[in-house]
Every structure is written in structure tokens, then in C-alpha cells.
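A single protein chain has been omitted; all remaining protein chains appear in their positions.
Think of it as A, B and C in the order they're written, each chain with its own count starting at 1.
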């Protein structure tokens, strides 16, 4: 690997600032986290989008949330085919090894991945339909969701919310998730946040709708 | 999806606190981010581990970093086989759509995924070798790295650092990454942080070693 | 223009050092900034004083802050009289063209401009009262501020802080600033830094005072 570069100077400076303040003031906690291991209460599945910081929204500190972030906060269905499934690995580790009490799927407004899926499903993005498109193949996970909401006038929001529901549904296809949920050891939660308004909505299975918390 | 539950009250409370303070004080910025879209300078590939918050270490705010988090901050090699590759999709989106200037791979100490890989490679974790183990199959990405460092006395640290190098090397197998790097439009960076000590080391391709920044 | 001279050698040398290091390590980001244009989150109005570097205090890198620097970080009142108003032009560009989310006015201790204003207002600087004195006429902007605090025993600090408040108040006289603030698209912030102590205080409109952050 000959191409790695030094870290930009402004990040070096900010790191040293963090070390001398946030770290220094909490070093006992960091050391205990290192020695005793993590014991997060919840797993969060969130988007890579730079505008969505779940740690900020929930004031979470080091050690609270086990966080997986991928394009459009998607969970694929259970498929134990021996291939590499990064999201499934993260879910497996959180539920079976860390035994988290909650899995929270957090969707959001203005999601570029969901918009790409919508364009693809409506025939406007042939490049995403090519088998070599990683984003296209990844967003295939949401195709069944598109079928559910394609007539909804409130696009792409409806599909962003559906991405949360699809992920929750797919989570339940994992035997260890289903077992933990049924045993009352794990609860699942679906959220959608509006970036511009700072809104947060929670999925309610009774009304089959999202409502502000 | 009938199993979703309401959000735990302590998170509801924290959200309302965030909305009334951090959001309220920065609503102008959130609205602009929503309207104009994200334009992050860097992509960060970090671990799901609850103890590693890259936004904290680098004082990054909403909009700065496009963050993908998976088990052991791994990037698989380029494999355009039409299957679902969540990490590859995230890299593709960051480099080709968002045109980030940096990709930073951030490894860390006490990594459970790396420890699992080490146990598996050394025959102590037969359950991870089963084809149905998502964590095992995911950690297969690091097997070539294990071969490189298996005689290193400083385990599992050596393998945690090797995970960063393997990811950097695999990143270069993506044609769009290689092209952007060679055109000077993208630079790659490898980091490893010590959770307990708050240390941060950067990979230097000249010395082929990590050194404190 | 026959009087321009070559750059002093020590600056030439430092430039080449920057080019070979900081620039080389971040060339991808510089190229993207050049191609896509700037999108700063905040405008900072700071003093020309050589001792106050806002980019340093806030670990800001290229592209983060749109920075106007003038004597004593002053903003004059809105005066669309067709004359040249450099500060008003900078504010107009930041708010209407760049649509920054924050305008931060940063005052500081030991401000030569504020001291000059104080001397002038107290009759000790007749040369600043001459109509040909650019510094004197510029500092006239702060005269109403002097009237507010002239009996404060803590001079010139009180007047330095008042310069920040006067500028914030004058900012609100610009229709496009007022409109953006009222629409929640822009927030204003007043700061004062103590050069020797490295202190930073923020203006709180509720207490009408500055307090350490």
C-alpha cells in the first residue's frame, strides 16, 4: 500500500485538541472502556450521510451505541450463503455477541441512496441498473419497498420511510433476531429524521405510520 | 412489520433536549444542508464499535464526514459480481457521486472483530468458520492480512493495524478509486486509535509502519 | 504600477515548503474547492490585528469560514447611498450569495482601533478627529457604543466588547440580514477574545453580558 498520505494538518491539530480536553477529562472512562470492553445498550443502523449524526441527536457518549452506517440504512434479508454480508455481520455481532437490548433503524430526509433507488425503479437511472453498479445492487434491497409505495404522492419521503420498514422486516428474518425479539430480550425501533427541520418520527406498527415523537 | 416498539423514554427526552438547543442554535445550517445537499470533504471508514467516535476525535460537525461503519473497518476487494456489497456501494457513492477528497480508514484497539478473526485463523473459533457465520465470512477479508503478520508478537494490535492496510490496499483495487488517486483528486489515509490511551497513529507507506501523529 | 517588488526570500521559501507539504497532501481538496466553488458555513468578521487568527482558534481549514477583517471588527449601519462600503459588500455577498448560516463577530483585547476611538472620544486624539483621518472616520462607527459604556470603569475592555454589540446591532439594520435572521436561516454570534489569556467570551442577549464559553 504505497498510496497512503499523512493526515491533513487541520485534523492533526483538532485531534491534539480533543486529546488535551475531551479525552483528558474522561480518560478514566476511556481506560475502563478499553479494559472491560464495550457494553452498548443499543445498535443503531443509520445512513452514511454526513448530515445525520445519531450521537448528536441522542447526546450519546462513547460506549452507548453500536453503530452501523451504510447507504440508506438498509438491512438485507437473512441469506446465509457463505458470501460477505457486512450489514448482516454487524447485526449478528450486536445481537448475539453484545446482546444489545435495542436495534434502532434511523432513516432520513434528502437521502441520496433512496433517491437513486426511486430513479432506478422509475427508469430514470439506467446506470444504476448495470450489474457493475454497487449502489444500484445495494439499493435493490429497497425494490420491494418501492412496490409498496410507488403510488404514494409524497415521494421520495414515502420511500425513505419505507426503507426503515423494509429494514425492520428484514431484521426479523434473521433467526437470532426473531428469537431475541420473541423472548423479550430485544426490541426494534424505526425512526425517520427530517434534516432541515430537525424533526424525528417513530414508526408505529398499530397505525402503520410514522408520527413525531 | 408488527414488532416495532416506541422509542425508549430516555432517548425521547434527549432528542427533545437536542432539538431545543443544538438544533435550535444551528437550524439555519441544518436547513441549508437539507436544501443544498451534503458536500463532505472526506469519507471515513470506521468500526461499529461504540467506543470509537470519529466525529468527536476530529471535532467534526454535520456535513463534514461521510461515514461508513462496519465490523473492523474493512473494505473488501473490488468484486463487481452483481451481488450486494454495502461497503463497496458506500465507497462508490463517496468517490464517484460526492467526489470526496479523502478516504480515511480508522482502525482501533480492542477490536472484537479483529480478535474474532485472530481466533478463527488460529483455530480457536470453529463457530466462526461455519458458512452460516456472517461475522466469520466478513472477517475472511482480513485473512490475507493475518498471513502477513501471524508471527508478530504484538497481537492483536498488529492485526488491527493490518486491517487498516488491507483496507487501503483493497480500496486501490476499485478502478474509480485508483483513477481518482492517480489523478490527484483523492488521497487515502490509514489511522489506528488506542481507545484507552486516546492515542492516534498514522500509517506511513515509506516506513511501512504506524507512528503517532 | 512601477513600484512593486519581488517577494522577500523568506516568504518565497515558506511558500515552497507549503506547496510541497500542506498543498501536496491536500491537493485533491484544493482542486475540488476550485472546481465546485466555496460553500462556507459561517462568515467571520474579525480585526486586522496580527495577533488574532480565527482559523487557528477554531481549527478551521480552507473552505470553512468566509472572513472579512477590518479595523476593530466593525460593521457600519445599512446605508445604500451608492458609495463604496467594503464591509457592507462583504456582508451582502456572504448572506445573499453564499447564504452562510452564521455571522460571527469576533472582538479582542488590546485593540488598537478601539483604543484610538476611546482616545478620540475623550479628547486625547485630535489628529483622529480630522476629516482626513481614515482611522478616525472609521472609528466613528463606534461612537454610539462609547456613549453606552463611557462610565464603565473597565476601559478599554468595555468598549471592545461594545464594538461587538454595535456591529451585531448594525448587522440587523441590513434588510437581507434581518430577513434571514427572522426566517431562521441565519444566526448571529458575538465573541470577544483575550489575546494574552487565550480566553473566549460569548455575548448573551438575555444577560446583556459576555461570559466565558
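Note that a residue touches a chain if its C-beta (ideal position, glycine included) is under 8 Å from a C-beta of that chain, and two chains touch if they have at least 3 such contacts.
Just so it is clear, the structure is predicted and the values come from calculations on it, not from any experiment.
Among the chains present in the display, which ones are touched by the chain that isn't there?
Visible chains that the missing one touches: A, B, C.
Residues on chain B that touch the omitted chain in the whole complex?
Counting over the whole complex, chain B touches the hidden chain at residues 22, 25-26, 29, 59-61.
Tell me which stretches of chain C touch the chain missing from the display.
1-8, 11-12, 14-15, 17-19, 22-24, 27, 30-31, 33-35, 37-38, 40, 43, 48-53, 55-59, 62-71, 74, 76, 80-94, 97, 102, 104, 109-110, 112-113, 131-135, 137-141, 165, 168-169, 172, 181, 187-191, 194-198, 200, 202-205, 213
Name every residue on chain A in touch with the hidden partner chain.
13-14, 16-22, 24
Basically, only the chains that are shown with their structure count from here on.
Measure off the straight-line distance from the CA centroid of chain B to the CA centroid of chain C, and report it in whole Å.
39
Suppose each chain is reduced to the average of its Cα coordinates; what separation in Å results between chain A and chain B?
13
Where in chain B do residues touch two or more other chains at once?
Residues 27, 31, 59, 63, 102, 187 of chain B touch two or more partner chains.
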